[in-house]
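What you see is the complex with one protein chain gone and the rest in place.
Chain nomenclature is as follows: A, B and C, assigned in order of appearance, with residue numbering initiated at 1 for each chain independently.
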């Protein structure tokens, strides 16, 4: 099925590192180890191929090329070795999709109760896509949506359905 | 007469385009309408006034209204997978090629056998069925109820699945305006100018509401508003979108018709909007009320506003010679509209003593008879209006004159549409002089902040003419008329309809009051008033006015019934939306899922996962496949996709202390590099999950849960960590999906894994039973756990999830000569039962504690506390009378039925047979070639060798001997190999 | 269909993004408690018609448990606050009383220190 509201692409080469720590205490160490500034609450910081996502008051997610995940995990673990912290390579845990196009937000509005269109340029929101959990942040003109790997096919089906031709949300 | 139908006027019809003719069928007859018609207007244009039969008496029914409140004109629409019963003809746009059928009549609309009920009306008053069909007792079930059920229902049931699709969308707006009439548009514009995000929802295909029809320059006013609104980027105007319900915290549900009844559109038929509104303006207008006079249900008796709409909007004449019956000025507009369209108006019958407003005077000026102080005593005609019998309104119905007419336009005044206001708790006030319930601004529906979440506006607020923006002429007060004439006889009231669809009459409501069904809810339920598919939009106010009079109390003392969503019926397909077929629910797949599929796996659902139950070969039964799989594992080597098992990392200085609270056993003492089996109970003491924990490092454990328990146990841990022991330094992470896990099981398991090469020493010395190691295997990073749920030599290999299939295929490649066999969940279940291992969900059911299962070895005596410990000390849980786990050995070689109970002597005080145990797991063991079972039995472990009886209806009683639950390899030597 | 603002991430989440968790501020009774104390802890519920304090988890969001003060009849939300409080905070009490002047707390005092793990397991 051709998509009309947005182009849906599964992103297969994203690596992800989960970080749990006291973000105030460990902020500088994390920033140094990731090479990225610490994101504010509900925000992301992106530099090149790396994005650091704020996930909760004590959790970050570093998104980066998959090939770099192992090394980044080790670097973070080393940087936080004196902290009470948890660093895990979770690259295999998630399915990720790019939703791109002028009406990308409309496709997401069919699935997510959160007001994604209102999200700022560096915003991230963890919410629900139909019946599964997801996280969404802006990338370029569109969005990246991550969910659990096991339901990747379901999420893909949802997104393609939401982007069907003729289903624009513009008033008619 | 035109070729657009015999009752199509030669001019007029603001919504139609005569150039586009649309053929359609009604009850098999070919008809033609035009672009812009509703089904109802097209049928009327074709002279088809009768459109259905009523529910109870099967009386002939034509349209009463022109919009969503229509109770009568309900049709079956479409065919096959697109058939829909009870479609409202007045709101369904006509589409070329539509197939429509009348309902609730047999054999035909004109001649309906069910109409015999009509003749029996005297015997079928409200609630008659509560008073009869009582004796003889079986007659109700076998005779009376089947008859009642067969005669009930309106449309035919669809028989097929739905060929259309539906979707949903979430919306957000500072302000949602419900209603695209002049009040709503004005409110949207005012709010839009302040920069607020505004969404306006209009149920019909047109904006403007009644204004263009009712006011001279109405359309121009609407057009001007629309022009300004379209220029505001922060305002969204949606047509064809029905706000069906307002829920707590400003949650508004609306249905947008996208391609209703147009199967060729190739897009979803409807979209359900779920809009979170900062505030809601309810500008939903008002609905006209019928008048209760004898014969008011005859086809051709139509609301005055509807007559006006049919003429003005669709260029259709519901009749050629009208009588208008009214208690207010507004209905005079209908006379004027009819006259302008070239129709005759025989008279206006006005119940008021005088009628001297601008509108009545305008009608008089056109030479129409205006009879004040008058009323309708009855209608001549059965299937259509032939004449109107007049009487004095103040009298008891003595006929003074009969006027020939083919259509009666009636108006009993207007009721604000307060549904959305009321759905979420908004209260109403009664206006005596305006004879209406209107929103009480002092008692609004309140939102999350406790403030009003809705504001009524325009006619919905009781301001019927919205003169401020419409420039409407002043109107004289109406005269409340609930029964016409005032002193109508009891017999006349048997002919005065309140609820046209459900055949509820004035006499029925009075009977309810007489019998003590005095609450308005009692009356509604006793008579079925307002319970038809129009939900009482045209009948409720008249009904409760009649009830109030019968109870001799003011109308507000009677009150209204509760307004419940939806405002108009909402297609269930729209509510289900995309969640059908593949997207019905998320289907969780392991990385190896595709391999299972292409290798013939038969799956079983486990939560949202699909797990291979077994892998039957061609021509092989599931039972045989399972047996083959087990034998292969016990003889050589098999593989199980264990990826679905929960995996939770628990890390931190307090992780050991925390796990000691989570598990009944000690986890803090587990050495690094080792695994330990543990049980998790809930605070109520019951066993809820089990699994193996591995200590990864000094401060890190990896905890395995059951497949179904992963998310639940993770949430359980986070609950205690966040809400009770928040000062403990522990982080958890649910990494279930990060790993693919494969159980490599059987005497050849080590041989096989060693062939794959890698950095992990798999020897018994380096990696003993209940040990784990980390490294690489087959070029893939891996953790290997020496744990066994089958009793065999077993390695559970965890690799990064997305390399799971690669690893699995390498195993199968390398193990081909060993006869490597994939096995499923059933083989796993049986093998664990052969070993006497419990299974969460089999031996446990939410009422079982570890002590019941002989698992005291897994409960630490040293620990002062763990979740569930205190609960297990309660008298019933520590009682020696609890049923305990044992093995059960079938005496006659038959497999015991699963779940069957062992009987004890005698019966209890309620006459139920006493029991002393039940079977929790039971299989034919392919390994032992005999039945095995486990069960919970009173004093079981102390009764080894005793034989229990398990009676089963229709079969010889099963007997089984109490034995040790470990049936296979009691010494445990195989797993240690 | 409630909307509650998670005090941890600050997002207003709708009910489908949340998981309810029942009455808040229950004091855990473990081994050593009386049968009555333990029964009350597990089962006796205020279940008030009116002002209520309850637990929610931002399950489809930041994952944190938090507490909400809500009216069980009107569903008005007086405020949300973090889970790590033995009793509703003074700010929450003030927010409730601003809307429900006749409502008074039914707990006696706020302990000076939070309940520590040791005191429960000694």
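Here, contacts are C-beta pairs under 8 Å (C-beta built on N, C-alpha and C of every residue); 3 or more make two chains touch, one makes a residue touch a chain.
Rule of thumb we're sticking to: contacts and distances are computed from a predicted model.
A single chain of the complex does not appear, and UniProt lists its protein name as "Sarcosine oxidase subunit beta", one of "Sarcosine oxidase subunit beta", "Fumarate reductase subunit D", "Carbon-monoxide dehydrogenase medium chain" or "Dihydroxyacetone kinase subunit DhaK".
Considering the complete complex, the chain that is not shown touches B, C. The missing chain, though absent from the display, is touched by one residue of B:194, B:487 or B:908; that residue is B:908. Contact with the chain that does not appear here is found for just one residue of B:575, B:715 or B:891, B:575. When the full complex is taken into account, the listed residue touching the unshown chain is B:154, out of B:9, B:109 or B:154.
Taking the complete complex into account, C:1 is the one of C:1, C:26 or C:95 that touches the chain left out. Along subunit B, the points of touch with the absent chain fall at residues 55, 82-86, 122-123, 125, 128-135, 137, 140-141, 145, 148-150, 152-162, 245, 247-248, 251, 253, 274, 424-425, 490-491, 494, 507, 511, 514-519, 521-522, 525-526, 528, 531, 533, 535, 562, 564-566, 569-573, 575-577, 579-582, 584-585, 587, 604-605, 684-685, 841-842, 845-847, 871, 874-877, 897-901, 903, 908-913, 915, 918, 951-953. For subunit C, the residues touching the chain absent from view are 1-2, 15-16, 19-20, 22-23, 35-36, 38-40, 42-49, 52, 54, 56, 72-75.
Quick note on the criterion: only the chains that are shown with their structure count from here on.
Between the CA-based centres of subunit A and subunit C the separation comes to 31 Å, rounded to the whole angstrom.
Residue positions of subunit A touching 2 or more other chains: 113. The set of subunit C residues that touch two or more partner chains comprises 14, 59, 63-64.
Interface residues of subunit C facing subunit B in the complex, by the touch rule stated above, are 1-3, 14, 19, 21, 28-33, 35, 38, 42, 55, 57, 59, 63-65, 71, 74-77, 83-84, 99, 114-117, 120-122. Across the complex, subunit B meets subunit A through its residues 167-172, 236-240, 258, 265-268, 271, 274, 276, 578-579, 582-583, 585-591, 608-609, 649, 651-653, 729, 731, 733, 735, 737-739, 800-803. The touching residues of subunit A, when paired with subunit C in their complex, are 41-42, 55-57, 59, 113-114, 125-128, 133.
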